[in-house]
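One structure is given below, encoded as structure tokens.
For this depiction, one protein chain was excluded, whereas all remaining protein chains were kept in their positions.
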Amino acid sequence: MIPFILGRLVKAGFILLAILVFNFLLIHAAPGDPAAVMAGEAGAADAKFLADLRERFGLDQPLYIQLWTYLKGAVQLDLGFSYRQQMPVSELIASRLPATLLLTGVAFVLSLVLGVTAGVAASARQGSWGDTIISMLALLFYATPLFWVALMASLVFSVWLGWLPGFGYETIGAGYTGIEHVLDVAKHLVLPATTLGLFFMAIYMRMTRASMLEVSRLDFVKTARAKGLKRSVIQRRHILRNALLPVITLAGLQAGQIFGGAILTETVFAWPGIGRLMFEAINQRDYAVILGVFYISGAMVLLFNLITDVIYVIVDPRIRLTA
Amino acid sequence: MKDFWKRFRYNRGAVIGLVILAIVIATAIAAPFIFPQSPWKMVQRPFLPPFTQGGLPLGTDALGRDVLSGLAHGAYVSLLVGLVSTIVALAIGVPVGAFAGYFVGRTDDALMRFTEFFQTIPSFALAIVLLAIFQPSLTYVIIAIAVVSWPPVARLVRGEVLSLRTREFVEAATLSGLGNVQIILRHILPNALPSIIVLASLMVAQAILLESSLSFLGLGDPNIMSWGYMIGAARTVIRTAWWLSFLPGMAILLTVLALNLIGEGLNDALNPRLTRKSE
Partner (left out) sequence: MSLLSIRDLAIALPGGADRRYAAKDINFDLAAGEILCIVGESGSGKSMSANAVMGLLPEGVNAVGGTITFDGQDILGLSEQQMMALRGRRISMIFQEPLSALNPLMRVGAQIAEVFEAHGELVGSERRARALTLLKEVGIPDPESAIRAYPFQLSGGQRQRVMIAMALALEPEILIADEPTTALDVTTQAQILELIEDLRRSRGMAVIFITHDFGVVADIADRVIVMQTGTIVETGTADEVLLKPQHPYTRALIDAIPRLTRHDEVAPIDRKTVLTVEGLNKTFSTSSGTFFGKRRVVKAVQDVSFELYSGETIGIVGESGSGKSTVGRCLVRLINPDTGRVMVDGADIAHMSGADLRDQRRKMQMIFQDPFSSLNPRARVSRILTEGLIAHNVPIADAMVKARALLEMVGLDPSAMGRFPHEFSGGQRQRIGIARALALDPSIIIADEAVSALDVSIQAQVLDLLADLKTRLNLSMLFITHDLRVAARICDRIIVMQKGRIVEVGPTGKVLHDPDTAYTRSLLDAIPGQDYERALAKAE
């Protein structure tokens, strides 16, 4: 188990390094002066700032030295300076990261729990009305553009019905503290987290359902029946546990997609996370921020991956005991 | 082939999907003939609601542009981007997966590390980064989508090839004196084809979603009218003219749904061949 996690950590390190190299190459592959790219095109940065950048990243040095300078900085979490916001990128991201972690974490757990539950329910009554309805809903959510669901949800539940806030992270100026503050944030979280989770819930539901049906045809399920076990026990103890393995793998693979979805959801709901930050940076062509968010989101995805890996290992003894 | 149709038709959803897709394709092809004017052209006063004026059945947007014309031209863009980016993604993913699966060992390791890298990094963020740095144009949109969507193809093909290459008929082909490339092309890929076709149909759907998301964020080709752009442009006026966001969204939803339904039908129709042995 420990060697397995260590191995994964080393691998994650390599991937982060690869993202940094990739970022570096992108800056140089982009049309125009790398310093101008880093400063942000729309910023029309002043000459002094450009000169500073050239010196700091050694832009007159050979490429490999530039790479080295860049990597050295990045490892120390120096992700550049946003000329637009007049702030170091790392500080910008750090201030926005908790909101994104909250949103993606809640959406991830929500989609997994609800998706698996719905998938189990549908597979238990294959071909029934319930199954048909759940499957059709999943098919629908799976085909819906995330940003559009978000827009429609805010229109219906916030603008028309006025049930939930459709904007921001908390009620500005209300000055809530303690439990009131938590409830206020939770209320703001409902729409973004639900809309972000819907698409993934559909994926997990479909996967769980297919996987449950497949596992239920395996020999050991017949053994369990031959023991005289109750159907519900067989479902839970024998089929579900085995059927979850591919779902966990999928959840790990989808972690990156959840972050992608967060960019859209945060944009629509003005959720002050790094997704929203990225959207703002796109509009301002603030490349230092775009690349920084990209790098940090990679790190986040690796963290999600590590968590799903660990869960997988806990569930499957074959890996725990041989790796 | 006859069996294929029989099994495909048996899936009612797939047939519905096929009908919807046929309508979308017909719209895309007919758009330049029915709406020869540019969809960007202002034709009436802004915010003309749907069904209020003949000739403009879906009304106009915030700049007085014909919504129906925009939807029709958008169909063309969506399908084009979906199809071409999927073809490009297959062109990257299939060879990578095939070589990784066939030449196990170092080649496999190297190719799969490469694939894993692209699969791990958040793909949507990557597409954004690519389009933000290289100026958005239709070509770059297609490239960006292809770059982020080939890893699943490579993984699938590698998995199929890994399991097929140890099949005895592949060993027999090796003993018959066939070269590696011949074996991959004649014995392995044809057997992996059904899974690839099914995946490809789902990828077109995902590519359309991805394109609309990018356009929504303002990273689409600024000269091309697309569904995502229409929603993005109407976002600020959603309180007063919600249908401007609603209609293009429905268009995306129906198209993507149709492709997914077709994908399921293809899966039902193509997979029995592969699973026959286990029956």
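As written, the chains take the letters A and B, and residue 1 is the first residue of each chain.
In this section, contacts are C-beta pairs under 8 Å (C-beta built on N, C-alpha and C of every residue); 3 or more make two chains touch, one makes a residue touch a chain.
As the structure is a computational prediction, the values presented were derived from the model and not from experiment.
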Check your understanding: Of A:His28, A:Arg125 or A:Arg225, which sits in contact with the chain we cannot see?
Key -> A:Arg225
Exercise for review: Just the residue numbers, please: which parts of chain A touch the chain that's not shown?
Suggested key: 3-4, 6-8, 10-11, 218-220, 222-230, 233, 237-238, 241-242, 315-318, 321-323
Practice item. Quickly run down the residues of chain B that touch the omitted chain. Key: 167-169, 171-179, 182, 186-187, 190-191, 273, 276-277
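Just so it is clear, only the chains that are shown with their structure count from here on.
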Point to revise | chain A-chain B separation of Cα centroids, rounded to whole Å | key: 22
**Study point:** Residue numbers on chain B that touch chain A, as the complex places them
**Key:** 13, 116-117, 119-126, 128-130, 132-135, 205, 209, 212-213, 216-219, 228, 231, 235, 238-239, 242, 245-246, 249, 252-253, 256-257, 260-261
Check your understanding: In their shared complex, at which residues does chain A touch chain B?
Key -> 15, 18-19, 23, 26-27, 29-31, 37, 139-140, 142-148, 151-152, 154-155, 159, 253, 256-257, 259-261, 263-264, 267-268, 278-279, 281-283, 285, 287, 290-291, 293-294, 297-298, 301-302, 305
